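Okay, here's the structure, questions in a sec.
Here the complex is missing a single protein chain, while all its other protein chains stay put.
Order of writing sets the chain letters: A and B. Residues in each chain are counted from 1.
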Amino acid sequence: MSQIVCGLDIGSLTAKGVLLEEGRLLAALLLPTGSNGPQTAQDLYRQLLAEGSMGGEVDPYIVATGYGRVSAPFAHKTITEISCHARGIIHFLPQTRTLIDVGGQDSKVIRLEEGKVVDFLMNDKCAAGTGRFLEVMARGLEVSLEELSRTAQDAKAEVSISSTCTVFAESEVVGLIARGRPKGEIARGVMSATAQRIAAMVHRLGVQEPMAMSGGVARNAGMVEALQSELGVRLWLPPEPQMIGAWGAALLGAQYA
Amino acid sequence: MSQPFVALKGRAFWTCSYLPCELSSAFGYQPRRFWAQAGGTPRADRVFPPNLCSGVRASLEEAMRQATAEDLFLLADCCDADRRLADALEASFPGQTFLLFLPRAEESWPELASELRRLAGFLAKKSRRPLEEEALRAAIIEEEALRQSRRQFHARQSLGGVSPITYYEALRSWCGRAPEGSFPLGDPPAEESSDQGERAPILLLGNSLDERSFWEMLEELSFTVVADDLCYGEKLSQVQVQAGVEPFEALARAYLARPPCPRTQRLEERWDDVLRRGIDRGAIGAIFIPTKFCDYYAYELPILVPRLRAAGLPTLVLEMDYGQVSPEQLRTRLEAFRESL
Partner (left out) sequence: MKAVDLLRRKIEDGTARTLLTSAMAHRFLQIFARRETVPNQYGIELVRNAYLKRKPVAFTSLFFPPELATALGLIPFPLEVAAAMISAMNLAPLFLRKAEECWYGSDLCGFHRLATGLMLAGYLPQPSVVLSTTALCDGSHRFFANVAHHFKVPHLLMEIPNGPTEEAEEGVERQLIQMRGALESKLERRARESDWERVFSYSREQHEEMERILEIGAQVPSVVPGEISLNMVGVFYATAGSPWGLRIFRNWRKQLEKTPPRKENYRLFWMHLRPFYAADLFAALRERGAAIVRDEFSAYPWVPLDPRTPERSLARKICANPALGPISRRLAFAVSQVRASKAQGVIHFSHRGCRQAAGGAYLLKEGLRRAGIPCLILDGDCVDPRDYSLEQMRTRVEGFLEML
């Protein structure tokens, strides 16, 4: 029988799953994690099987990753999202030497040599430089995340956001609105501030190209632009950046199965 | 300012005001205190973790942005963060950094004198010229004259006759960081002495305040700084180096005898001195700004703030990242404090 593997990436905001057969995609799904991680993991797995028309007849080798990886006790193996994101990106861009993964509650920079992780850094325990920071700032500006990205890209200038603390930065944003600064300029300032935090981590490991980006924030065009301009390099984006961790988990599963 | 001794070579950057500028001047270097620049510290953030003193971070940033092979970095082991700054500078600029062992007690002057001789050896090696005692004595006289004019300035300041921005410019100038065309030392503009009546006289405490916008806000909100406890402020002006004594001994004795900083063991004397200056000069409040992640000033807070308040000086504590002022929060706090005085 051909080998079927399943990768589950249970993140802080969303749970992602990928089902592969001999490296071929059978199904991919994304659900909000919600408050009941174990239930979400179970639902995600069932829906993946249904979508891949697997029913109850197959027993894929399952690898769980992400902060909620322990929420999937039915998985055969758990592997950190560091290794999974690395493996996932190598599948799409084998030459990658630096991977930036910005998720809901953390960001990481992974250094790869010939497809292997040789070093990595994660954000300190602080929301600045993560998706959560962008969410809070969008809330302060009373726009959606998509609008935040769009208005930032359209803005001709930017205002500097000096607070690195998320809570203080939000009050700074509110103050800037009160003083009548255009939302687009503030949004661009927010993107720049986030990009600076992430770029500092990249620089700590050294800028090595090709550089790729994964995670939900990679879908935010304004953020990608800000990061590219901060780092002075072009970032390569995989087709579904949010799914890279799940892809990597499934591909690693194929090695262990 | 004339420099009669030798031609100027490079710049000698310093962080701790216990390091006598007389020595670097005597070897022809321009002493300059590191000064926080606008635009954050992206380069330093690659070397230091986020929970290290923002002053040290700003210093490394400035060095990485603009230092050359001709420059020197003269540091004291005054705190753990400065020691790590020495490591980081050594890694980026090999052989250009000197780290001085700085004792705390006044009676340890022989150790400091010996360390200053070691520093002179370093400067001699770097400048490729031996120490000339005449040049050192001349530098001491010159620096002493500068401090004399600083003391005159403080006398005017203590009467409320100096605006915050003028004081800021003076501090920059004393630290070798005066922008082009700034006012001559000890001679602030004449109009300064008038229209100070509505101002709230305050005592300003903290390590250092390089950020101009903070002083502008003090100015806007009609504060006037009548006394300060800044590293490079009035405490440094009080150094008095004796002429006629062996120069290294004179320097070591004078610098260790200056009004004590929070790193010394003369804490009771320090607290009394700060309080007395504030009250004697008619301050009606105090603003205490410890640099974030500076342990020395953080340990001052629990003792000094209650004392200031008990002595009738309402005290505002502002935790501020060096060179990273968030204007909205700062304004709200300062404005509310001004209204309460």
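Here is the rule we use: contacts are C-beta pairs under 8 Å (C-beta built on N, C-alpha and C of every residue); 3 or more make two chains touch, one makes a residue touch a chain.
Please read all numbers here as calculations on a predicted model, not as lab measurements.
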Query: Wait, the hidden chain, what does it touch out of the ones we have here?
result: A, B
Message: One chain is left out of this view; which of A:Ala41, A:Ala64, A:Ile82 or A:Ala246 touches it in the full complex?
response: A:Ile82
- request: Quick one: say which of B:Arg84, B:Arg137 or B:Arg151 touches the chain that got left out.
  value: B:Arg84
Task: From the listed residues B:Arg11, B:Arg33 or B:Arg46, report the one that touches the chain absent from this view.
output: B:Arg46
- prompt: Where the complex has a chain not shown, which of B:Pro20, B:Pro103 or B:Gly176 is the residue touching it?
  reply: B:Pro103
Field: Of A:Tyr45, A:Tyr61 or A:Phe120, the one touching the omitted chain in the full complex
entry: A:Phe120
Field: subunit A residues that touch the omitted chain in the full complex
entry: 67, 70, 79-83, 106, 116-120, 122, 124-125, 204
Field: Contacts of subunit B with the absent chain, listed as residue ranges
entry: 46-49, 51-53, 77-81, 83-84, 86-88, 90-91, 99, 101, 103-105, 108, 111, 114, 262-263, 265, 267, 292-293, 295-296, 298-303, 305, 319
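Throughout what follows, only the chains that are shown with their structure count from here on.
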Centre-of-Cα separation between subunit B and subunit A, whole angstrom: 45
Message: Help me check something: in the complex, which residues belonging to subunit B touch subunit A?
response: 40, 42-43, 45-46, 49-51, 321, 324-329
- prompt: For subunit A, which residues are in contact with subunit B within the complex?
  reply: 124, 126, 162-164, 168, 171-172, 175-176, 196, 199-200, 203-204
